[in-house]
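Can you keep this structure in mind? I'll have questions shortly.
Left out: one protein chain. Kept in place: all the others.
Chain IDs A, B and C follow the sequence of writing; residue 1 opens each chain.
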Amino acid sequence: MSDHGEAFVVDPRRDVDEYIDLAVEDCAKIKYIFETHRNEDYVVGSLELKDKTGGEICHSFATEYGYGDHSLRDGDGFRVGRLRVESLWTPGHTINSMCYVVFDTRNSGVPHLVFTGDTLFVGDVGRTDLSGDDVWEEMSQRLFESLHEKVLTLGDDVAIFPAHTAGSICGSKISDREISTIGYEKRTNPLLSLSREEFVKDRLENEMPRPRYFRRMEKWNLEGAPLLKDVKAPELLEPKAFAEKLSDEKALIIDTRQPDAYAGSHIPDSISVWMDGSAYYTGLIIPFDKNILLVCERVEDVSTVVTYLRRIGYDNVIGYLCLGIDAWRNEGYLAESLTPMHVEELNRRLIEGSVHLLDIRERYEWDEGHVRNSQHIFLGELQDRLDELPRDVLVCTTCGWGGRGGIAASILKRNGFKVANLLGGIHAWESRNLPLVNSSS
Amino acid sequence: MSDHGEAFVVDPRRDVDEYIDLAVEDCAKIKYIFETHRNEDYVVGSLELKDKTGGEICHSFATEYGYGDHSLRDGDGFRVGRLRVESLWTPGHTINSMCYVVFDTRNSGVPHLVFTGDTLFVGDVGRTDLSGDDVWEEMSQRLFESLHEKVLTLGDDVAIFPAHTAGSICGSKISDREISTIGYEKRTNPLLSLSREEFVKDRLENEMPRPRYFRRMEKWNLEGAPLLKDVKAPELLEPKAFAEKLSDEKALIIDTRQPDAYAGSHIPDSISVWMDGSAYYTGLIIPFDKNILLVCERVEDVSTVVTYLRRIGYDNVIGYLCLGIDAWRNEGYLAESLTPMHVEELNRRLIEGSVHLLDIRERYEWDEGHVRNSQHIFLGELQDRLDELPRDVLVCTTCGWGGRGGIAASILKRNGFKVANLLGGIHAWESRNLPLVNSSS
Amino acid sequence: MSDHGEAFVVDPRRDVDEYIDLAVEDCAKIKYIFETHRNEDYVVGSLELKDKTGGEICHSFATEYGYGDHSLRDGDGFRVGRLRVESLWTPGHTINSMCYVVFDTRNSGVPHLVFTGDTLFVGDVGRTDLSGDDVWEEMSQRLFESLHEKVLTLGDDVAIFPAHTAGSICGSKISDREISTIGYEKRTNPLLSLSREEFVKDRLENEMPRPRYFRRMEKWNLEGAPLLKDVKAPELLEPKAFAEKLSDEKALIIDTRQPDAYAGSHIPDSISVWMDGSAYYTGLIIPFDKNILLVCERVEDVSTVVTYLRRIGYDNVIGYLCLGIDAWRNEGYLAESLTPMHVEELNRRLIEGSVHLLDIRERYEWDEGHVRNSQHIFLGELQDRLDELPRDVLVCTTCGWGGRGGIAASILKRNGFKVANLLGGIHAWESRNLPLVNSSS
Partner (left out) sequence: MSDHGEAFVVDPRRDVDEYIDLAVEDCAKIKYIFETHRNEDYVVGSLELKDKTGGEICHSFATEYGYGDHSLRDGDGFRVGRLRVESLWTPGHTINSMCYVVFDTRNSGVPHLVFTGDTLFVGDVGRTDLSGDDVWEEMSQRLFESLHEKVLTLGDDVAIFPAHTAGSICGSKISDREISTIGYEKRTNPLLSLSREEFVKDRLENEMPRPRYFRRMEKWNLEGAPLLKDVKAPELLEPKAFAEKLSDEKALIIDTRQPDAYAGSHIPDSISVWMDGSAYYTGLIIPFDKNILLVCERVEDVSTVVTYLRRIGYDNVIGYLCLGIDAWRNEGYLAESLTPMHVEELNRRLIEGSVHLLDIRERYEWDEGHVRNSQHIFLGELQDRLDELPRDVLVCTTCGWGGRGGIAASILKRNGFKVANLLGGIHAWESRNLPLVNSSS
């Protein structure tokens, strides 16, 4: 956000060129970089952006960071062009959560908009379990207070910009999910109409996954992440060179094609994570000590995937298969299929008992509705619970539409199970009017 | 704005591909095209967009248009995905002014945002003089009512999107001028805190130019504009071919380079309108029966300028000079300079009496501050008031920074005056602490 | 190719914007459009380019075209900037084949380069069977004469530009296949060292497929093809709308994803033609009276595929499935798999006799090496020879790497066969050192 030759950025990603380009367009110097909290779901690009622009990094006093220029307390103010940015300490999601209120100094005293980080979302509020079970309730109480005593009192007409929209409200068009105000949230966000007691109860029931490999992000966001100019670019590898890299036991293939293509043909032992999912699901399942090798649908996808993986701390992508899976097969290397499954066939086989259905979605999705007699293991726990699965029957994985199911199926396949993936997932099942049960039934 | 496979667009420009691309990205069909009023400052692209997408055109019942699918009254509702769009008849700026309120049907009854057309701007409201002097006061009264009884009652937390941001809130970043809410306007927009009496008085004093060539837009927006596929593309012309076109008396050169470059060298009788200004100022000075020939800084500017000119109804750009003014001179065609003037020299010459200063800005700018002893003629009236200017002394034109002054200077030069243009304009004068007087002094 | 403000284009494609952009960059008017012959493998864009630029169309006198400006005889000359372009009548590939020799008038008398159309290729020469069996030998004789008496006599140092590189020698880098000279061809092209007798014999043995649906191109290239501005753009279709279109019996789905993805999941009865193959193979198998519906991997592929199909005369692409196969399945529509097959499994099943292998490559490929006991039916004849195939056993299709095999498999599947496609094809088979036999063994 820029004004009169100065700009600030909230919670930048590590790939910071976009912010710089926007600032140049406005002929604005990036003066401040505000962090709403020590993020845990991506590597913040503050150091990267500071390195390239000289912007000063601001975050909460409540945690001792290994980097940064300003430790903010409640009410600290910064001038950016004719704007004033004021910090609002809003503990709850984390102890170091800050919101940033923007004023136009020409309309002094009237707050214009607020960056709410992971404190207040459109239609939702932040989770409170990340600081540990012992303070879960306390953090829930504090979030209630931060919301009702600080954020909501700014005024109904104040526009809100939650996390992940930092620096740009919108891609390029109006999405009704992306525009909101404090007043609109008060009128429509169900969590804001709860009493303190109800609110805390709701938060304590809000159990969410903590991807195991997300700890690297917490650590880097506390200490400061490596600069990307020091990270090696992945090597272009022809099939032969790619195959040679596999002999290293730390090597692991991630296949980012769609689950349909993976089902059709893939390199043995590769893990399926479709491209758009790679920015998140990789962190659920891939250890950081692996050297990642990529199989992509198209060569231009490589840089996209590498960017996604770096955003969540996987800097160790060592190479990619050039000219793709066709070249691999053409040169005589082994490829395999994963049995593709569609709902009609699954239904038939469930009836005849020739398949075991494994649902790897999150708990709350499972609770809302699942196929009778299916088994539930959350994707993030799958690797540790393989012994709960039968080895004598075809295991068919499922999720919402087939993406996460493909990840799970590829893990099972690596581990020697007979496996299929339901393309279409629970969505397709439901759309064909096949029955679901919920957890209370 | 799209939701669940359907989209609507408000007041599209004639170059509609951007809307279509955005819709395709969302896999959404453009279902409705809403016009906030019969626009007078650009050619609306409703027919163009309908031709390419099949979207249905909606506008006010209060005027009989020559095209369109729905004549809306107050309170008509349309479904777009899970959104509902409701028309709000808000006469004042024009008799046919409509605002469009958007609801999310999942939060029924709670308005989410409103497209306010030229009724309510961020920090301003619409002008009321366009319907003629006889109804100026009446329209001002109606605008007051439309604002206070309709728009402002939607709720403080409702986000507003005024005209010209239709279909996209923002280019790509947050500008503090582009985000507002009804509550924020109520707190900061000075016109909204006026009493009815004060408001009407203010509007009646709000005299604004009506560019003479803007009538084509009014006409086309009433009857429907030609489709661009039937408009001929400008021809690439080398200097010789360009020179030949000049023999036609309807030919007129527009030079869209910066005023500095025009001052340095230009083709005799060409009119200077810098590129970004061409989307507006052309309509002040260029008759529609001219065949426009372009001189641009770079060949890639041609399509930008052609788009700008078509937006305001100039479809008759017949050619452009390829390889620019250098090629023109290299082949021996005549080029001329316009005396460049900077503030220091102007000040010296004003003291010694060797220059006549002509300020061509709008009346309100002149009133706020001008150079003592300068003459004021608004740019839009210049052609008709040439006999008020001296022919025996150097006339130096001025405006804010030099752009409009360049237009004026090029007109004077065509008409045989000795002329210079103040590069830097009143801005530079003021920044160098040279004195200004205002109209009351 | 342009010089001093003028340009010419040889054998343009129908999507002509690229030529226009190149000419604008050089500030050159496209003055002539040369056709090397009545092309039979793509729709020539001469009329399209003339419509947009006014360039004059030149082709051979030896055929009566339904359009065009100049009927060229041997030795006609045209001036383009400082270049001279001279026609060389070189019958053989067709009766109307022309080559175009370019001279720099500053080095008069010395030919610089020659556009050789389908007369002389790098390492090959044109086929001579297209004019019919009765004149096959005669045309072979004439090609020999055209080459040895006309083209090769231009001089060893003359650079050659065969068909399909018209207007641009190279994408953007030097490929050793793209640069050649007459002398280099004389030294390395095996067909140029044959005696007349050997040459004719070789040509008469050179049997090549004539895709049945390529006749439209011959017709349009004789009479003039429709302008693209009159061709309707395909509609964006959500799953429901897409499904509705299928009820029309003229509707046919082409799925342009890779064969792996098609194998994993596809819409029943859709034909698999991978994107890059669609520019050619569509013409082998898809009748022109079909209304084509597209399933693409990504939404940005649609315009590429539409361009490819229009190049070969399929203007009837009526729509595409938006958001792809996932959306289709999610909404409960049926999807199916095609059994994916890899070489190891195929080998095993061939041994146990549980599969019938169908090789659909061209005759000459089959002759060079195929799997023992496989059956050969050329892809272009498959639809007419379905009754030669067994219906009681799994038919596995194969080709070079899996693309054409996928087309064949999708045709068989539509016709009720049990079918699989060998991903990797004969390439993978051979690379794994599995045995091939050739036709003489």
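To be clear about the criterion, a contact is a pair of C-beta atoms (placed from the backbone, for glycine too) under 8 Å apart; a residue touches a chain by one contact, two chains touch by 3 or more.
Since we're looking at a predicted model, the values are computed, not measured.
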* Who touches the missing chain here, C:148, C:187, C:240 or C:385? -> C:187
* **Contact partner of the left-out chain, one of B:72, B:261, B:284 or B:322** => B:261
* Quickly run down the residues of subunit C that touch the omitted chain. => 1-3, 22, 26, 83, 102, 104, 107, 110, 112-113, 155-159, 161, 167-170, 172-176, 179-184, 186-188
* To do: For the chain that got dropped from the picture, name the residues of subunit B it touches.
  => 257-265, 297, 325-326, 329-337, 340, 342, 344, 401-402, 423-425, 427-428, 430-433
* Given the full complex, what residues of subunit A touch the hidden partner chain? -> 5, 23-25, 27-29, 52, 229, 233, 236, 238, 299, 322-323, 327
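Going forward, only the chains that are shown with their structure count from here on.
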* Same or different for subunit B and subunit C, when you check if over half of the residue numbers at their contact belong to both copies? -> same
* Central chain, going by Cα centroids? -> A
* To do: Please work out the Cα centroid separation of subunit A and subunit B, and write it as a whole number of Å.
  => 43
* So, what's the distance in Å between the C-alpha centres of subunit C and subunit B? -> 50
* **Residues within subunit C bordering two or more other chains** => none
